[in-house]
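Have a look at the structure below, then the notes.
The other protein chains are all here in position, but one chain of the complex has been omitted.
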Amino acid sequence: MRHDGRMADMIRPVTIETDYLIHPEGSVLITVGNTKVICTASIEERVPHFLRNSGKGWITAEYSMLPRATGQRTQREASKGKVSGRTMEIQRLIGRALRAVIDLETLGERTIWVDCDVIQADGGTRTASITGAFVATAMAISKLHIEKGLAKFPITDFLAATSVGKTVEGELILDLDYIEDSSAAVDMNVVMTGAGAFVELQGTGEESTFTRVEMNGLVELAEVGINQLVEVQKEALGLVAQLIKPKEQGES
Amino acid sequence: MRHDGRMADMIRPVTIETDYLIHPEGSVLITVGNTKVICTASIEERVPHFLRNSGKGWITAEYSMLPRATGQRTQREASKGKVSGRTMEIQRLIGRALRAVIDLETLGERTIWVDCDVIQADGGTRTASITGAFVATAMAISKLHIEKGLAKFPITDFLAATSVGKTVEGELILDLDYIEDSSAAVDMNVVMTGAGAFVELQGTGEESTFTRVEMNGLVELAEVGINQLVEVQKEALGLVAQLIKPKEQGES
Amino acid sequence: MRHDGRMADMIRPVTIETDYLIHPEGSVLITVGNTKVICTASIEERVPHFLRNSGKGWITAEYSMLPRATGQRTQREASKGKVSGRTMEIQRLIGRALRAVIDLETLGERTIWVDCDVIQADGGTRTASITGAFVATAMAISKLHIEKGLAKFPITDFLAATSVGKTVEGELILDLDYIEDSSAAVDMNVVMTGAGAFVELQGTGEESTFTRVEMNGLVELAEVGINQLVEVQKEALGLVAQLIKPKEQGES
Amino acid sequence: MRHDGRMADMIRPVTIETDYLIHPEGSVLITVGNTKVICTASIEERVPHFLRNSGKGWITAEYSMLPRATGQRTQREASKGKVSGRTMEIQRLIGRALRAVIDLETLGERTIWVDCDVIQADGGTRTASITGAFVATAMAISKLHIEKGLAKFPITDFLAATSVGKTVEGELILDLDYIEDSSAAVDMNVVMTGAGAFVELQGTGEESTFTRVEMNGLVELAEVGINQLVEVQKEALGLVAQLIKPKEQGES
Amino acid sequence: MRHDGRMADMIRPVTIETDYLIHPEGSVLITVGNTKVICTASIEERVPHFLRNSGKGWITAEYSMLPRATGQRTQREASKGKVSGRTMEIQRLIGRALRAVIDLETLGERTIWVDCDVIQADGGTRTASITGAFVATAMAISKLHIEKGLAKFPITDFLAATSVGKTVEGELILDLDYIEDSSAAVDMNVVMTGAGAFVELQGTGEESTFTRVEMNGLVELAEVGINQLVEVQKEALGLVAQLIKPKEQGES
Partner (left out) sequence: MRHDGRMADMIRPVTIETDYLIHPEGSVLITVGNTKVICTASIEERVPHFLRNSGKGWITAEYSMLPRATGQRTQREASKGKVSGRTMEIQRLIGRALRAVIDLETLGERTIWVDCDVIQADGGTRTASITGAFVATAMAISKLHIEKGLAKFPITDFLAATSVGKTVEGELILDLDYIEDSSAAVDMNVVMTGAGAFVELQGTGEESTFTRVEMNGLVELAEVGINQLVEVQKEALGLVAQLIKPKEQGES
């Protein structure tokens, strides 16, 4: 039994509140246990320089934490005048993950700016950001689809993420909170589609290692969690969820 | 009658939700109409260099807006690598205002970091930040007072802020929202104590001017609004409000 | 009696030397007591991006102090790699103040760059900058008017600034020098037109407050000082002063 | 058959030249096909702030490419004034990987600075950097061990890295060069110990995904390559290789 | 005859006004033709980190131009957020030059900060800065000598600088103004002591070259100018000049 009473293969309670803010095209507040992230999706009718006249769109993400999202106040990156390596890694990960399930040609020459702002942190902020950002993006694209009449709905599948890990005692656990994460021997973030394909797999032993058997155990736990997250996404999206029609597995 | 149905001397609906986040010593979500700001107060047991061994404490503030707090997405200051002049002005204003009602010697050699993060913007974000930050700071100091047993409660009076303005038609109005603010001829931010003394008065005519009579009219409107804001603060603070015992006017 | 022998309502000796430098379109050396500022106005035949094809011009200001303008050497902002919050506030104030008395449509699509460089500081550098910058700008615009034949002279009124304050003993005084400024309970900067309208009013109690009666007393003192400053400006401008024909009060 | 004639499970020719530079405590030139990286290890007799008086050492890495390491000249990060997200990700990866096989307590309170400078790039620069950096670090630590007489040799196992990928045709291949990497559907970087345990696994589908079967196929290919890289490391290290005595698998 | 009527071997009119500002320990306004520079010397009672506990002092210089010192307004380096290569070169040159004639051990563990701010530029700003900075520094050190009673006067000789150049017609000229400088084939800055020794010699052909004979001709012209500059320095320094007793040539 874990410190908060969960079994090894249980995720924390998850809620996704859509249309959380009035200005953005898509916005959600996602809560995963005590982790809370505001995710917004903004549509801009132009693309970065390297895509001009390509007919293709782009999705890019930014991530930040409020200074007191954490137990100790962290200095603002704006005050420091630069973005940390950790933030850059997470921003790149979120953008890359979303691009895997969005058909950029159908989207057309526009950019979706995804912003994930962590209001409260208790482990798993990057995976909660991806899970929430997917819903905000789907909301924004559905509005775009209605207004502009795209050739088809450009989202090709659901997308969610969770973390799994190995404790120093060797136990494999799902959806680590901050206490578990800071003492884990191995930490793995997994991003998967609704159809069960991997988009991103990042397993890391900080001063530790893991075996092939453990890798497969971790990945199986992640699948358990992601299936549940996709169900919460579907509920939050309501009718919009029906626009997302994944290709049969194997096609990708 | 104003575009949202208010009379000239009416403020928007205001709520202050305390203990909004689990980590900070003090935190609120303040909403003023559609403007929403998360204000937190963090206590650090040391002071900036210029106050070491002075026996005095310090209060400093930082302010930021989520990129989609606004109708158009604004670029993150962390991405730009520098804080704008507007942000610096607001940060300095918030810190200066709070220092006027907090006895830094009673506080002792510690720093209160105030963070105001605008989640949603519809005019008056700096004055909402001050009004909310006061409550978050009072909550944090009350916890400190209980834990450390300060000589007395170091907050000497309530503190709230609002904006007033002159429309291009010459009408004086209270608590401008974004539509009103962006077309106003004169804009004035007023910070006052519960006892009715001015802490800060910033009246600005952008490509316009104002007379002495108008100045007095604006200041009177601000008093009306600030009295109501202080009532909301008292309710939000509950028992903590009773620890704040302003000196008789004239003493300061 | 004040430490330098002045009465409460006296300003320091003021001189404005025009055509101080050979290169700029307009330039002055203004001295207010021991405070000395070089103000220049440069005309650029284009406007910032947000005004392209608007038919309107722009005025922007930059402010700096030589490292040894002050008693202690201050580090250069160029060496620190960023401009301080104080500098940004002052720059924004100078630009905003000048824009209040210049008809940007008559100016046409050009930018006036105002530079205020403090050579020697003894309190009141921002208000001396505004008072001097107005003269430098008027000189530059008069040359422009002669060369290009504008529809009319685009300066609609004189503009000057001074500071007033409340001492810790509660006395209200005009035109504070550094010694007075650093110990004042309340500090107020006032920018007014020649016709006596307010352009900017910034009253601040650093760890102190002020009443409505004090506010009115401070503002009256400021009027006394600004009237004298405008006379010095008129003398410095000579014939150019006659081109400035304020609208009747109440029109603005 | 691949474009350069290799089979799917073949790595490119690898050489590691030790003592490549005269100044650093450890230095190598590693070549993997046309990819060439200078890796150095420098020992500093102090640790970062967060480890002072902990008795533990630290290993940190920096990574850079010469502007013309690539086909098109890339702008220097020093000229841009900031390090890119890609560089930060790689730097963090190299440092984290090395820390997994070095006993920081035996190392004692000193920092090993690893520098990887890519002289010529043809795909796989981050994995070549890890493989080369391990050898440079082992050389530096062996000198330290001789000079200072550490309690034991603090390197607990060999460490090497390679990339594997899935082509758009679905084939799994080992050690991708630039041409293969830029067209791959899935790219995975794998860092393993000499004993065959995973230290880091980063699989990414850029606008694509992969299945569990493919994940296992990729990991198996990586093992093939890493075993060969460890052999080249052993040869380069000569007698120093004998100081590295991995724990039995399962112990970690 | 040159465009301003000077012969090839004539310098422009030079004046040095001492005690130009009230705050710095030493300050001058130097004018060389239309070039005007404010030079100040500030004494700080500590040294940079690399000289702590060495018993030696330090001299460092900073250089800047007002935006409208030049015909076209130049952007402030503080606004750009970085100091240009040209500025850095000049700053390093001024500091290095002064250190050649100041005995840093006699100075003791203190730093002299030299600031050269160009108010008006017409060629030769770096050499005017050196010539003026020498006088400001001598003034500051003389005050220090009186207050602290140094073992001896630490300035070992006079120091002045000028520029020489070769026109595109091949003529060698002394003390180039802006018009001459911008069209010169070869530009050489020469810093010499009062005793006639070289401290710095920087000859540059921008898209051009020069012979040994020309080099000697340029250097001879420079000597002519520097002798006259040292006379102006002596007059400006008055009694302080008598404290400077150069060693016999050959001793250095």
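As written, the chain order gives the labels A, B, C, D and E, with residue 1 at the start of each chain.
The criterion applied here is as follows: a residue touches a chain if its C-beta (ideal position, glycine included) is under 8 Å from a C-beta of that chain, and two chains touch if they have at least 3 such contacts.
Owing to the predicted nature of the structure, the values given are computational and were not obtained by experimental measurement.
A.B. asks: By the document's own contact criterion, which visible chains does the hidden chain reach in the full complex?
C.D. replies: So, spelled out: the chain left out of view touches D, E.
A.B. asks: Among D:18, D:40, D:163 or D:233, which one touches the chain that has been omitted from the display?
C.D. replies: D:40
A.B. asks: For the chain left out of this view, which of D:89, D:115 or D:175 touches it?
C.D. replies: Missing-chain contact among the listed residues: D:115.
A.B. asks: Could you pull out which residues of chain D are in touch with the chain that's been left out?
C.D. replies: Residues in contact with the chain left out: 21-24, 27, 34, 38, 40, 42, 44, 62, 64, 66-71, 73, 76-79, 81-83, 87, 113, 115, 117, 119-121.
A.B. asks: Applying the definition given at the start, please give the residues of chain E touching the unseen chain.
C.D. replies: Its contact residues with the unshown chain are 82, 85, 88-89, 91-92, 96, 99-100, 104, 188, 193, 196-212, 215-216, 219, 249, 252.
As a working rule, only the chains that are shown with their structure count from here on.
A.B. asks: Identify the chains in contact with chain B as well as chain D, in label order.
C.D. replies: Both-contact set = A.
A.B. asks: Report the inter-centroid distance (CA atoms only) between chain A and chain E in whole Å.
C.D. replies: It comes to 61 Å between the two C-alpha centres.
A.B. asks: Taking the mean of the CA coordinates per chain, how far is chain A from chain B in Å?
C.D. replies: Chain centroid spacing, chain A to chain B, equals 35 Å.
A.B. asks: Using mean CA coordinates as chain centres, what's the gap between chain B and chain C in Å?
C.D. replies: 28
A.B. asks: Could you tell me which residues belong to chain B and also touch two or more other chains?
C.D. replies: Within chain B, the residues that touch at least two other chains are 81-82.
A.B. asks: Counting only chain pairs that touch, give me the topology of the graph as line, ring, star, complete or other.
C.D. replies: Basically the chains just string along in a line.
A.B. asks: I'd like to see which chains touch which, written out pair by pair.
C.D. replies: Pairs flagged as touching, ordered by label: A-B, A-D, B-C, C-E.
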